[in-house]
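All protein chains but one are shown at their positions in the complex.
Entry: chain A
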Amino acid sequence: MVQEGLRSSPPAASASPPPSTVSQNLKDVVVTTSITTKSKKRPSTKNVPAKKKGIAKPQKKKRKVDVEEDDLESEIPVRPAASSRKKKGLASNPSHAQVNGQRPASIPPRRETESPPPTKSLPPLPLSPLPKYNAEGMELYCVCRKPDSGKWMIGCDGCEDWFHGECINVAEKDGDLIDKYFCPRCEVSGHGITTWKRKCRLPVCRRPAQVDKRPKPSKYCCDEHGVQFFKLQTAAQSSRPAISSSELAVVANGVSSAAEFRRIGYRMPTPPLSDENFRDYPEEIERLVAIAKERESLKNQRHLVEDRRRYLEWTHQRAKRIHEELKADPEARNVGKEICGYDERFALGEVEWAAWRNSDEGKEVFKEERIPGREGVCLKKKCEKHGLWRPLFMEEAQLHERLHQERLVQLRQEEKKIKERQKRRSVRDNREGTVEKLK
């Protein structure tokens, strides 16, 4: 009896639908993967537990090239995209001597050439049962229907049968990586599909990652592999490494979360506030206080300037209104096209204006947004004295606005310079040390 290890193609990568075909034999079987956390079922009543999966047997035959390509970079559990499954093996080993002369499951091979439907909607096919015992009464296992020969086997979670690693193309060392194994028959009949656990991120390691670890699941099988992985990363920088590993250690230890780690590069770091060498000179503190005060008063002034500008607009309306009134007035002399409209309130200085603005009359005017009455208004037709006063005050307001902006910028720059100087001084003191003056 020729034992033919079933050569089957390595299962394709789970994320990409087209299966990779390395089959030397006829059919290819694609074993799809998904990340689940169910543990494998163990057969409960087996009298030869030593021969089962999990016990390392030295019979390591030549193993087939193995499982799917690593796609553990993606954190999302990948749904099996496609599974074109063939009924494997049973029809391809006609040479297996079968017990009772019964051909194992003369199931017509289903060749699926078109793109496979999703796994969930496979209709269960009628499968004839496999023989369990041979002529001598020994239990038969695996697709090859041989009694237990001591080779490493894995148990199917669907049918309780056991399968040699060689026959189903699962390497013994990858046994830990299998999450739940369903034999080909169970897959076909729809009991389930084989799922794999996520592999440790270190490329050479084939142990499963500790996704159960609390509080956070880990991508590594052990902490040492995590460290080793990052050592490889930092060593693998092709250009000159921007940061040495000790510096990286300092940076990484200084942050409290991964998100914060990613945010590090956005801004220049500031020296810690509780720096014992951080001395500020008293004149710097005075200057900073003075700058803050000036900024406040500039803000107030801007409000006043803004108020004046609005008042200016309302005088325009008022001039028109008075003009209308005068025209309607029978006693008035000939009224020209417009009146001068200059308001004597424009001659008020800053303090007086602020006082008027806060008075009841001022508040009233600003609430109503119009100015009643005509006191203090120049009513001349062609006024030489107040010629072109309107564009004059508009320009004045604009100039003040501009000067305020510039002054604010100047103050901000000065403040920044003082702070910069303080920081640099503290850094220098930290590095070089300070000299204390003895009194």
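Methods note: a contact is a pair of C-beta atoms (placed from the backbone, for glycine too) under 8 Å apart; a residue touches a chain by one contact, two chains touch by 3 or more; residues count from 1.
The rule is simple: contacts and distances are computed from a predicted model.
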Answering from "Two-component response regulator", "adenine phosphoribosyltransferase", "Glutathione S-transferase" or "WD40 repeat-like protein": the UniProt protein name of the missing subunit is "WD40 repeat-like protein"
The listed residue (A:258, A:289 or A:399) that touches the chain absent from the view is A:399
Missing-chain contact, candidates A:138, A:232, A:252 or A:347, resolves to A:347
Per the whole complex, from A:287, A:386 or A:423 the residue touching the absent chain is A:386
Only one of A:173, A:191, A:407 or A:425 touches the unshown chain, namely A:407
Chain A residues touching the chain left out here are 294, 297-298, 301, 342, 344, 346-352, 384-386, 389, 392, 395-396, 399, 403, 407, 410
